[in-house]
Structure formats: structure tokens, C-alpha cells
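Sharing a structure below in C-alpha cells format, with a few things to ask.
Note that one protein chain of the assembly has been removed; the remaining protein chains are unaltered in position.
Moving on to chain A:
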Amino acid sequence: MREREMQSRGTDMPTQERKLLLKKMEISVAEAEKRTGKNAVNMQETYTVYLIETRPVDAASEGTNPVPDSLWRRYSEFELLRNYLLVTYPFLVVPPLPEKRAEFVWHKLSADNMDPDFVERRRVGLENFLLRVASHPDLSSDKIFYSFLTEENGWKETVFETGFQAKADSRLKALNATFRVKNPDKRFAEMKHYGDELQSVISQLLRVRARAADRLYGVYKVHGNYGRVFSEWSAIEKEMGDGLQSAGHHMDAYAASVDDILEEEEHYADQLKEYLFYADALRAVCRKHELTQYELEMAAQDLTSKKQQREELATGTIRTFSLKGVTSKLFGQETPEQREAKLKMLETQIEEGEELVKERNAECEEFVKSAWVDIERFKEQKDHDLREALISYAIMQISMCKKGIQVWNNAKECFSKM
């Protein structure tokens, strides 16, 4: 079914080439630029566009260095791409985009979308998104994704032509509805719970980290005041002066070093944020499973009730309450012809119902199978990536400690010469 679905989604790439796109193509988001133009309501607006560069992998390895193909896209187009993927592959954990608005900021960080630091971090995040999609076993072969990377004009129209928006409604339903599923797959229920917990803990982590970053900034910067006062003090000293003065310079260096430290840490925060949003994507898949399961259960329920109705009609007993039953009691039974007609209709409905249940059942099973494969893949990716993130965080801390030791050793040397 997946093969069929994939083909219907327009993967026109030959099967043997439907390997990971990333193996065939170098992708990067190289630059960002500001543009101004008129928006949908004909008002002047300023927005940022990002340059997507692509180059076949082979060309680079051959030694020739051809100019990469490139096109400009803005954030809203990335959003459109992602929405398309979400709707088209509801059983996949679709990689998330970098945040729309800066959150978990501390005072030195700007919450302004036009701030160059924010734009730079977003550029990196968008590149990461494209690489994630391009390295996904299923998503990488999507035609719309490919044309996103290669066709500047008319891409939007192409997306809308797929008619994905109609399906978008059912997806929204899945995310927002509060239906009760009788027999959800246990694994999905657990995964959803995991997604909830992951989202909650990473949010908390990011919040506290931002506050800690603020405080750390304060600690380092106040040391800069030592630089000034040592300098002033050295002016009134004779023998102590030189030592004090040079120590003061080291205090200034110490104060300045915090900027780089926190910039690196921001990268770590971005890695956590990616998984914060991934948690959301994971939950969406689980919710979608619930919806398919629910629809199956509804169809099954409907079938059961229709069968019961048939039985009642056939045996003349009324077990279930129905308006028909009441009216027939009040106004007398129907004629045999009427009953015959009804029975026939019910039979047809039951037949259709059984087909529907079969279909939905197959859909459900297929969904569970495909989704679970991707969830397993996601779990491994998550474990690997987060472990890497923790290692680089530890390495960052080590570097910070070493720098601190060096600066204070330098200062100590100056003090000892006082």
C-alpha cells in the first residue's frame, strides 16, 4: 500500500534512485537577505529570504567545482512545505522547523525576528530541516520536496494543485478532537505519553537554562569592574602598580569571554528546541493513529448496529429502541413488502459497512505498521542526537572551565608580582 501511495504522491524518480536524496545532492541554506514587498493585504512589509543552494554530490567529488543551483525561499514557504508533508505522510514523524518566534530568550538575546543573530540561527535551523528531510528514507523522495529545492517559480501552485489542503482538515481534526478510542494500540498510547513528557521536560529545561544564562552573564560582566578599579588603584601605587594593572586586563578578558560561551550554549539550546518540536510531531502521529482507530471503531459500531437492525427486522423482535419500532407499535406493523424493501436496503448497507470496516481495518493496520517503523527510526535518531548534544555540552563546559583556569592563573601571576 505504501508503494502505491508513494507513487500516487508523484515520486517520479526511478525506484533504484529513490535512495536518500542527501546521498545524491548537497543541500545548504547559504545566506539570508532582507526584502521588502507588498503582502496579501497590499501593505508594505519587510521579510527575510533564505538562499537554498544545491549541487550534485558527484560533481564535487569529480574535482570540478560547479556553481551550485540556488533559489530564494522565505520562512512561510518552508512552513507550506512542512504542512504538505505532514498531511501527506501522517504516519511519519516529520522533522520540525526552527521556531517561528524566539522563545526562551534571556535578556541579551533578542526576541525580534529581524535581529541578525536570530536570522542566523534560523538559517542554520532551516538548513538542518532540509537535511533531515533529505536524509529520511521516505520523505527524501517526495517530488514536492525536490521541486522546493529546485524550482523557484510556480512551486506554490504545484503544492496547492496536489489538493493536500482537503486532507489538512482531517489532520486538524485528529489534533484537536477529543474522541474516546476504545482500543488504542498500547505502544502508541505510551509514545504519546512519552511525547507529552518530553515536551514538558525540555520546555522546563530551556526555561531554567535561559535564566541561568542571564545570571552567568551577570557574574562574568561584574568582574569587568575589577579591571577598572585595579587600573585606578594602580595609579596611586608604586611597586604594586604594574601587577595590579596587568591583573586588571585579565579581569577584562574574563568578563568579555562570556559572550562566546553563551553563544555556543545557544546552539545547544537550539538542539534541544528541535527535539521539543519533534515531540510535537511524534504526538501528532499518535493522535493520527487514534483517529484512524476511532474511525475504524465507528465503522465497526455502525456495522454492528445495522446487523442488529436486520436481525430484528427478520425476526420481528425489537431489541433495540428505534423510532421505527415505536411507530410500528403505535401505527401497526409494516406490510411484508415494506419489510422486504427495508431488509434489502439493510443488506446493502451491511455489505457496504463490511467493506468499509475491512478498508478501515486495513488502513489502521497499515498505519500502525508504517508509523511504528518510523517511530523506531525516530527513537534511535533521538537517542543518538541527544547523546551527541550532551557530549558537546559537556565539552563546552570543559572548555569554559579551562578558559576560566587560564585567566585566573594569569591574574594570579600578576598578583604575585605585586
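Assorted remarks:
Going forward, a residue touches a chain if its C-beta (ideal position, glycine included) is under 8 Å from a C-beta of that chain, and two chains touch if they have at least 3 such contacts; residues count from 1.
Keep this in mind: contacts and distances are computed from a predicted model.
Name of the non-displayed chain as stated in its UniProt record, restricted to "Sodium/potassium-transporting ATPase subunit alpha", "Spermatogenesis-defective protein 39 homolog", "glutathione transferase" or "Sorting nexin-30": "Sorting nexin-30". Only one of A:52, A:357 or A:411 touches the absent chain when the whole complex is considered: A:411.
The chain that is not drawn here is touched, among residues A:189, A:240 or A:350, by A:240.
Set against the missing chain, the residues A:223, A:273 or A:306 yield one that touches it, A:223.
Residue positions on chain A in contact with the hidden chain: 194, 197-198, 201-202, 204-205, 208-209, 211-212, 215-216, 218-219, 222-223, 225-226, 229, 232-233, 236, 239-240, 243, 247, 383, 386-387, 390-391, 393-395, 397-398, 401-402, 404-405, 408-409, 411-412, 415-416, 418, in rising order.
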